[in-house]
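The structure appears right after this line, and notes come after that.
With one protein chain held back, the other chains of the complex are shown just where they sit.
Per-chain numbering from 1; labels A and B assigned in written order.
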Amino acid sequence: MPSWLKMIKELTIRPKVQQIRKPPEYSFDEDMNKTLSGQTVKEILSKSSDVVFREFFLQGKERIPCMLTAVDGLVDKNQLDFFVLKTLMVDLAGHPEMAQLTIANVVDKTLQSILPGLEFRKVSKMGEAINAILSGDAVIFFGESKEALVFGARGWANSGINEPVAESVIKGPHEGFTETLRINTSMLRRKIKHPSLRLISLKVGDLTNTDLVVAYMDKIASPDIVSEVLRRVSRIKMDGVLGNGYIEEMIEDFPYSPFPQIAYTERPDVLAGKLLEGKVGIILDGTPIVLVVPAILTQFLNVNEDYYQRAMTAILFRFVRYVGAMVAVLAPSVYIAVTTFHQEIIPTDLLMSISAGRQGVPFPALLEALIMTVVLEILQEAGLRLPKPIGQTIGIVGALIMGDAAVKASLVSPLMVIVIGITAVASYAIPYYDLSLAVRLTRFPLMILAGVLGFFGVSVGLYAGLIHLLSLRSFGVPYTSPFAPLRIRALLQDTLVRAPWWAMKRRPQLLDVDEPKSGGKGKG
Amino acid sequence: MKIKGSQKRNLGLILSLIICLLSLSGCWGKTEVEELAPLIGVGLDLGKKPGTYLITQQLARPKQGGTTAAEVEDRTFSIEASSAREAYEEVYKISNRIPFMGSLKVIVIGEDAAKAGFNDILDFNQRYSEFRRSMFLVLVKGEAQSFLNLKLRNGQLPAMSIKNHMEQGENLSTFPTVRLGHYLTVLGTKSTAPIIPVVNSIKSGKGGIEYKDGKNGEEIQIQGAGVLSGDRLVDFLTDKETKGYMWLENNVVHRLINTVGIGESGVNFGGQVLKSTTKYKVKDNDGTIELQYQVKASIAVDEVMGLKKQLSEAEWIDLMKVAEESFAKEIEEECLLSLKKQRELGIDFLGIGRHIEQRNSAYWKTVKEQWQEKIVDFPISLDVQVTIHHAGMSSGSAMTN
Partner (left out) sequence: MVERISPHQFMILGSAVLMGTTFLPIASMVTGVSGRDGWMTVLPGFVVAIPYGLMVLSLLSRYPSKNLLQISEIIFGKWIAKIIGLIYILITGYFGGLLLAQAGDIYERSVMPLTPIGVFYLGGLLLVFYLVNSGIEVFARFSEVIFPGIVIALILNMGLSIPRVEQGELLPILSEGLGPLFGGGVKVAPFAMEYILFIGGLLTFLPTSRKELGQLKTGVWRAVFLVGILNMLVVLMQILIFGPTETIRLTYGLLVLGKMVEISRTVAGVESLFLGVWLGSLVIKISAFFFTVTWGLETVFNLKGLKWNLAISIVFMAIAFGFVRGASLFAEIGFVDNYLILPFTSVWIITLWGVSRWKKGAGVQ
């Protein structure tokens, strides 16, 4: 196999075990397997300026040298001072229990009868101890003892609970997930107070050691899907997992599809709702975004506001969103096809005005549309990352001034500006950013097909896209369900229309195998 | 995960095939909209040379730099050619734009061409895929060319104006709206003769119509119709005969109608037909088969003229009965005129043959062959019933004293 082919293969074909980047030469593992001792820990961690080592002595039967190690900033110093140092050095100094301490029994004794506090535990492995320190716990080492005590006194600055910007609602809860895993799980637990909510902890990332929780409702979620999620997540082998995108790409079914196959949310209420539908949530530490699998296409056009508004209005706005998505995909290509191939569709009067508008425009309609769409994309991309006040200026300069000037200078025809404008507005009606990106992407091939082959090209493009969508599966669930395979109940319950809550007597069907019985979403 | 592998291969294959498709294709059949000159109307006349037609093509062209949509330039060419395609070739040569057939609305047939037969030249319009069978056919007394070259007062192209008239046709129901598809269907029945409405221009001061600025342009109207045998014009129907045809063909939707000149009573009525249906009955009177037309119309009286005194309620009811009779007579007169014309011509433009075939196909099979002779004195009876719905906002008349 030639080398370039090999490279292409490497880039395109995902390995069976999801592994990227080999572990570095530095033998991290070696350190982790050493025998536990305070001195070695100090050796390993002393080069990190944020790790503090507080050394002190305990006066028992023997004089025991102790060392309290923690990462400054991650640990709640007040708790350490109050529960550990004050207890050991001041309150209990000279206490009869203290008098019995020796190197051999110090760990068990302190854990059982000296130190108060819920979150104390014993560790005996080097790796565990270091992980605990780096995760924000404090570890107390006792002399030459092979064991140490971990004190869960995590307490760092949080960004606080805010309403997510991307998923704001008018009528509904206004809280969003934070960057801290525990806070997120607690928010979820507050929504679902039932023992069948399962939170399974895993760690991903060889170097980052990121905590990850797989959340699902036992007996509601299909066991097949849950085990598949656990299998795929545990197969991830990479150095660092810094955001949900890492996980997403590692576990999705068809990485080369532009369509999002994993949904996400920043809202605990949405996550709780999805879990109750039988989906599985993947909560990653360090990001407020929670992944929800399996995902189906229509889900990306529904928003949680639908569930808080009255059913009738929710149905109307869903319809608006579906139409918006269609317009966003098709408007430019239909315009091109109609004006360059199928002019007979245009009413004669309109034909005249389009023709008059295009007088003197130097580009063919296809090129004109492509240029305009590219400009639109540039404007969107430019405005996206700028601070808000400047972003607005971009909009005004780009859309109003440039558009108007371009029409006046006969660079583009007025109708084309309208078409592109409608397209842009329609694509904002798609609530999920991922789907709107996919739509923006599919627009281009469709436009080219329309410009070359008219409606035949558009049809071929649409059908090819449709076949692609139909062949997608997200964790075993066909992406286009409930349309195909047809599930009438799901279709009428929560897809095209949102049935009133009292009508949702049964849970949504995701898979054939796990037909939900009753007492569904609407209950409780 | 075998499926996944083949999926990937598929995707690659499809992508490369799409690229092939795109790179293979040029720009066949692609025309930018500003390169088109929409064809609005076509006129058919006989050419000077035998076997040729004078084909007039009315192309619209948006005015250069015109900001509003409606401003169009009139580009009308008349070309003598023996086939439609030849004529279009000439237009291509002259005009720098591509004539676009999809917008063709009206075919105007000149009197001479109509008399000589025009199906051959019309074949292009029903065969070529850009045309649609919903275009209108009209006859013109005189030449189609000069008609399409008329300058109208409202600045519209004559062809566009005819199309607008035609679309309003059913509100008046005084002339048949004939689309190409209808004409071909009627031809297909073989026994029925097609009929095509006649369009004419009116000069100010003629026919009791006057308008301002007669020099700046003319007005057109559609009135009367031409009867064809096959594709050859035989004779023109007058306005009244055409109206009779409309009644008998069950084509009347709304009509404005008055009874002036009918009957002896001094009171005359004007009104609007709200609804009308015509039914056909084939009766067997001891062996003689007879077709009976049953026209039922409901009319709203809008005008009462010649009323001298205030009427009591009972009298008013009686008057409305009189009105019903007068309207019925008026309708009957129109129908009879039409029937009379049909007998004179000996051409079945009323579709009597089809009516008989539909209702008594056994009998039709016996007369089918001699229909041409039979039609001249085929027994027909007429039954007109009119109901007056209301008489507007008042009863009685304003001038009672």
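General remarks:
Basically, contacts are C-beta pairs under 8 Å (C-beta built on N, C-alpha and C of every residue); 3 or more make two chains touch, one makes a residue touch a chain.
It should be emphasised that the depicted structure is a prediction, and the values quoted were computed from it without experimental measurement.
Considering the full assembly, B:181 is the residue among B:181, B:205, B:379 or B:392 that touches the omitted chain. When the full complex is taken into account, the listed residue touching the unshown chain is B:359, out of B:141, B:254, B:296 or B:359. Considering B:49, B:85 or B:133, the position touching the chain not shown turns out to be B:133 (whole complex).
Although one chain is not shown, part of chain B still touches it, namely residues 2-3, 6-7, 9-10, 13-14, 17-18, 20-21, 24-25, 28-29, 102, 129, 132-134, 167, 179, 181-182, 184-190, 249-250, 354-355, 357-359, 361, 364-365.
Although one chain is hidden here, its contacts on chain A can still be listed: residues 337, 341-342, 344-345, 347, 350, 453-460, 462-464, 466-467, 470-471, 478, 480, 483-486.
Criterion: only the chains that are shown with their structure count from here on.
Centre to centre, using the average C-alpha position, chain A and chain B are separated by 66 Å. Partner chain A is touched in their complex by these residues of chain B: 1, 4, 7-8, 11, 14, 18, 21-22, 25, 27, 29-34, 36, 38, 40, 60, 62-72, 100, 102-103, 105, 130, 132, 160. Residues of chain A that touch chain B in their complex: 12-13, 16, 253-254, 256, 339-341, 343-344, 346, 348-356, 358-361, 364-365, 445, 448-449, 451-454, 460, 464, 468, 471.
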